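Report on the structure given below.
Our next item is chain A:
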Amino acid sequence: MNNSSKLKRVLEGGGFAVTAECGPPKGANSDVVLKKAEMLRNKVDAVNVTDNQTAIVRMSSIAACSLLKTAGLDPVLQMVVRDRNRIALQSDILGASALGIRNVLCLSGDHHIFGNQPQAMGVFDLDSIQFVQVVKMMRDEGKILGGDDLSQPPDLFIGAAANPFADPFDFRVIRLAKKIRAGADFIQTQCIYNLYRFERWMGMARDMGLTDKAYILGGVTPLKSPGMAKYMKTKVSGMDIPDELIKRMEGVPKDKQREEGINICVETIQRLREVPGIKGVHIMAIEWEEVVGEIAERAGLLPRPVFG
Partner candidate 1 sequence: MITGEQKPIDEIREMIAPYKRILVLGCASCVAECAAGGEKETAMLASTLRIAAKMKGEDVLIEEKTLDRQCVRDFVILLDDIIEKYDAVLSLGCGAGVQAVAEMFTEVPIIPAINTEFLGETRDQGYWLESCLGCGDCMLHHFGGICPVARCSKQLFNGPCGGAMDGRCEINPDVECAWHLIVDRLTKFGALDRLENIYPPKDWSKKQGGGPRKIVREDQQK
Partner candidate 2 sequence: MTGEQKRTLALYYCQNVPASGERERQDLEEKYGGNIRLFPVPCSGRLEPIHLLLALEEFADVVYIITCPEGTCRYSEGNKRAKKRVEMTRTIIASIGLEVERIGMIIGSKENPISLADHARAAMERTLRLPPSPVHN
């Protein structure tokens, strides 16, 4: 088994990459992770494992990534700065690399006030951009913060997130530039429903030459129901869902809504493939991983490349 990042190889080889998301269980059961691994095997190039997403305690993303790795998948370790200070973050980066994890996505994380531990002390010692910079320094210079040398640098493909739909709009692309300058090799975006706004943002990114400096993967999430769409629109900060989409979901009978959600998702991917500078898609089917294969298939993204 080749021990490098498959995601990196697909992107560097000029391919259109496909990643998916896998949420670890709220328990110690490895079988849940392995089941999700089977659903995603050969359907995507790499699998992001969320890090206590929405600040709900779940199996650690490092552990779940390691399980995926052992099962032969290419995991993307999501790490938030909410729960760990710089000592723990740097230490986990080393540990992850030692376990054979080859991709990391550096995030701020959802605020803990939203989760099931609102009484927790938020850490936020580094912010996500500083964290990207630290991982890059560890990998490329073999040093940690403060300048101490590492006996062996970690081997990681570094990612960051971008949300083209948050405010202030004009500043969004400046922030993307900062993440790339900090050292992000690839970018995964927030779920895209408003393609018009997304394309404007991509235009700005292209004008700044950012699409040549990092691989940008557009995020998509299939809607399950108009209720979910409305919830995301009003309750999830930084989400932009146009009313036409909600109407479209409402316009089909209840038993066809999931299918319609998949249709929208497939169409979005097809349009994203036309956007200059987009290098792949990130399919976040929240607790609905079984649908990822179908979406990839219908969007013409299968079969995935195989490396020796």
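Selection criteria: all candidates are chains of the complex that A comes from, given by their letters.
To be clear about the criterion, a residue touches a chain if its C-beta (ideal position, glycine included) is under 8 Å from a C-beta of that chain, and two chains touch if they have at least 3 such contacts; residues count from 1.
Note that this is a predicted model, so its numbers are computed, not measured.
Participant: Number, please: which of 1 or 2 touches chain A in the complex?
Facilitator: The candidate that touches chain A in this complex is 1.
Participant: Mind listing the chain A positions that touch candidate 1 in their complex?
Facilitator: 82, 86, 108-111, 113-114, 122, 124-130, 133-134, 145, 161-163, 166-168, 171, 174-175, 177-178, 181-182, 190, 237-238
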